[in-house]
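First up is the structure itself, then whatever we jot down about it.
For this depiction, one protein chain was excluded, whereas all remaining protein chains were kept in their positions.
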Amino acid sequence: MTKAVVIGGSGYTGAELLRILSQHAEIEVVQVTAASNAGAAVTDLYPSLAGACDGVLYEDFSVDGVVDGVELAFVALPHGESQQHMGGLAERVAHVVDLGADFRLPAASYGEWYGEDHQAPALLTEFAYGLPELFRDEIRGFAHVANPGCYPTAAILALAPALARGLVEPTGLVVDATSGISGRGRSLSPASLFSEANETMAAYGLLDHRHTAEMEMALSAVAGQAAQVLFTPHVAPMTRGILATCYARPASAALTSEGLLDAYRDFYRGEPFVRVVGEPVPTKASAGANTVFVTPRYDARTGTVLVVAVEDNLVKGAAGQAVQNANLILGLPEETGLPTLGIMP
Amino acid sequence: MTKAVVIGGSGYTGAELLRILSQHAEIEVVQVTAASNAGAAVTDLYPSLAGACDGVLYEDFSVDGVVDGVELAFVALPHGESQQHMGGLAERVAHVVDLGADFRLPAASYGEWYGEDHQAPALLTEFAYGLPELFRDEIRGFAHVANPGCYPTAAILALAPALARGLVEPTGLVVDATSGISGRGRSLSPASLFSEANETMAAYGLLDHRHTAEMEMALSAVAGQAAQVLFTPHVAPMTRGILATCYARPASAALTSEGLLDAYRDFYRGEPFVRVVGEPVPTKASAGANTVFVTPRYDARTGTVLVVAVEDNLVKGAAGQAVQNANLILGLPEETGLPTLGIMP
Amino acid sequence: MTKAVVIGGSGYTGAELLRILSQHAEIEVVQVTAASNAGAAVTDLYPSLAGACDGVLYEDFSVDGVVDGVELAFVALPHGESQQHMGGLAERVAHVVDLGADFRLPAASYGEWYGEDHQAPALLTEFAYGLPELFRDEIRGFAHVANPGCYPTAAILALAPALARGLVEPTGLVVDATSGISGRGRSLSPASLFSEANETMAAYGLLDHRHTAEMEMALSAVAGQAAQVLFTPHVAPMTRGILATCYARPASAALTSEGLLDAYRDFYRGEPFVRVVGEPVPTKASAGANTVFVTPRYDARTGTVLVVAVEDNLVKGAAGQAVQNANLILGLPEETGLPTLGIMP
Partner (left out) sequence: MTKAVVIGGSGYTGAELLRILSQHAEIEVVQVTAASNAGAAVTDLYPSLAGACDGVLYEDFSVDGVVDGVELAFVALPHGESQQHMGGLAERVAHVVDLGADFRLPAASYGEWYGEDHQAPALLTEFAYGLPELFRDEIRGFAHVANPGCYPTAAILALAPALARGLVEPTGLVVDATSGISGRGRSLSPASLFSEANETMAAYGLLDHRHTAEMEMALSAVAGQAAQVLFTPHVAPMTRGILATCYARPASAALTSEGLLDAYRDFYRGEPFVRVVGEPVPTKASAGANTVFVTPRYDARTGTVLVVAVEDNLVKGAAGQAVQNANLILGLPEETGLPTLGIMP
């Protein structure tokens, strides 16, 4: 049994980590921190965790305060905070899975897209980019993992097979995606209020959303040449779920939808968390589960490849994938403790 | 491993049975029927069940068509249908858990509230009323179980401790409750359309909702004298969840909220699926879980006892409780296979 | 044309005032204040008001800063703030319609329910309680109006006819009501976030919600004797709408539902904003409109009177009623500028 701490456990990804890990046979959460809610009971914020977290209180976070015997830290802090603590933390625990954006990009790319210098650039090379379906073997060789962003997980898994097989051009990629509102986290802003987010949709972050860099980095690695993505995020009135509709230019004229489906099925054969489907499914097919559904098409009329992917942004897009990565670096079976059935209706 | 059939598996309670039973170590679903969707794949209707029901097709239902070796039937048919088939079915399988209303009430009461004669009155005495927290021992002695309605489960568990301890009068009870829309099932009607049910609430079934009879039957048994309930159901724009706010007249003047909380905690001590809480929790504390949360109050100013209960109408209010009852009649540990953590946010 | 200022115009009731008043032929909003959003454009917060508020900026509020010529002030400030400014404001403008709770109750009752002394008790008698359907004539005689709360508007209009006609007892009243989330206003709290308020219901404010005092005050006036109410508020996942289900004990045994319907129709005959209906309607029948729908019942079985009322909490429950009251004190036709059709679906 590996002892773990969840750092930043009062946000939505933190709560989802606690829910998933409570069913995990090999990882035991022995400490939960949350600076802004220190002293509160976990079940006051999330009564849904009654029975799993009874009597557990959020603690203040400090590296020194991590209890002895903890080997694994899940870090779910707001952007920019984990790089401040990572030096000490990586000395104190054997493994870190960072769910934020701090350790996903090379220093130069980080500076370019985040508009600030990285504060712990030397540590960046100690983190694997944790998208297991594409980089499983590399991840196993690292001590620490940078867990991918929610949008990148869906978009990269949607486009990777076509790029890896050379079926589409690596430039001219468009990712048009929509997230449920939990993607904004638990921080307070008028746009996240029910009354403003309900019964409405909106585009945001036009042209320069930071997740673009992550998509380009991973898709370039898959394609073996520089990929270029235009990413347009939207928000829809649902708590969970991401749907990404991706467009690409074919690399050859011989494509068909059937051929694409075959290529995708072949690419993801045996993957426990990716399902290639013949027809698009609703996002809640994966609600609460670590599953991504993908369906590709070729439109001969306009000469366009189109791929639709759906996931639960808090599970495969965050906490579930973090556990998947933890399983990998701990040498456990990759599926340990991970839910795969969605909740419908 | 007990082999089971789910009869009426294309509705929402049917789908929830399939989700829960896929995680059950002692019951294996070997057949799923759905007259209106016969021939369709389960995962076409519920892609969320991919991985658990791959390749499973809905079959037409007939008693003779139940596959050999099946010992347990979960019946989730529309009102009035299960009584037509129950004679044959109860001969063919050892155990039936009926999730509909057909076998919950005595024949006279059934006739009074449903406005029609029961078609299999002789079978009524072969069914236990399956509210385990109140009637666990009786249930174990029956071959078959009539699973309680969604509203009655919440209302009865809310009021039972106060009645059992003689703290409130058995008459003058008011149950004011609200359900998510999945309570209406998957049948098609304008009122169930998203566009008509979204962003709105409505009362319905004023004065004579049929679940009243079930509440009065069970609460009378608990109180040891005739209980009388005025039940007002409402529908709110959410898929799952029931919240019941119940009002009762105190039987003595010595009540306090703290005393009620103590009495409730004592009454439900050790129950795996009932949590007595100090403050009301949102319905989604139990989303996807077989848990009921209850909090009582005494208002000295107006001389009224108030109890709020929440549950997931499809789990503790239907499929989860059905599995709990199946565990009882099969002699399995009562908690086998049942989720207890809600999904928040 | 009466010139008006909206004080506290960045909240939801403020925005609704701006929407309604933009269609009002006799009142012109010439100034909008919002301390927390001073300097922002109204259309940045509410692009829905483009065309009506183009170029209008929120200003800081001070009594001295009210522009010359303003005769009417709508005050939509957080609880406790309007009593701080009212002395000066009531000198500077001829008429105030206060949408908050500060001037609704007598000083003693205010102190009891709000747990603090009123800071401008001498001004309390200068404000009418602005429920026009019950107190129209009194309102016309006042310079200023305290606009009723959202829950009290629904509950009082639901119970008033039965109390006024002596059909029910003034004690033992129960108001079980549910509000859309906009009732919490635009202030930031986790419970108001979409991710926490969506797909869930919750009870809150058990036993001691402050609106109880207002209901008892108005219903006592109607009944001619002390009324006593137990009020249980809930929140449902919708932006707008209040549904109140009210219970009362009959004062005589001769009641019928038909008789109650007749009495209610008679009581509200000619009222432009109250519709007595034979069946309950969904809250969104009044979405965006100043209309209340009411339906009463008598349950002979349990001896209980039940009344269901629905309204839009931001219109008849706030901004619309404020305009209705403004019309009264300005001597305008009461319906001027007020929408009466809901938006469905």
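Going by the order they are written in, the chains are A, B and C; count residues from 1 in each one.
Following the convention adopted for this analysis, a residue touches a chain if its C-beta (ideal position, glycine included) is under 8 Å from a C-beta of that chain, and two chains touch if they have at least 3 such contacts.
Not measured: the values here are computed from a predicted model.
Shown chains touched by the hidden one, complex as a whole: A, B, C. The chain not shown here is touched by just one of B:Thr239, B:Ser286, B:Asn327 or B:Thr340, and that residue is B:Thr239. Of the options A:Gly100, A:Pro152 or A:Gly241, the residue whose C-beta touches the omitted chain is A:Gly241.
The chain omitted from view is touched by exactly one of B:Glu199, B:Glu216, B:Glu311 or B:Glu334, namely B:Glu199.
In the complete assembly, the contact with the undisplayed chain comes from A:Gln228, out of A:Thr2, A:Gln23, A:Ser109 or A:Gln228. Take chain C: the residues that touch the chain left off the picture are 12, 15, 19, 22-23, 46-52, 182, 186, 198-199, 239-240, 275, 277, 281-282, 284-289, 291, 293, 314, 340-345. Think of the hidden chain as still there; on chain A it touches residues 171-172, 174, 176, 178, 180, 193, 195-196, 198-204, 206-207, 228-230, 232, 234, 236-241, 243, 245, 247, 280-284, 287, 297, 299, 301-302, 304, 306, 308, 310, 344-345.
Where chain B meets the omitted chain, the residues involved are 12, 45, 180-182, 184, 186, 188-190, 192-195, 197-199, 237-239.
Simple rule for what comes next: only the chains that are shown with their structure count from here on.
Distances between chain centres, each the mean of the C-alpha atoms, put A farthest from chain C.
Of all chains shown, the one whose average CA position lies nearest the global CA mean is B. For the pair chain A and chain C, the distance between mean C-alpha positions equals 45 Å. Taking each chain's centre as the average of its CA atoms, chain B and chain C sit 38 Å apart.
Once the centre of each chain is set as its mean CA position, chain A and chain B turn out to be 36 Å apart.
Within chain B, the positions touching two or more other chains are listed as 198-199, 239-240, 281-282, 284, 287, 344-345.
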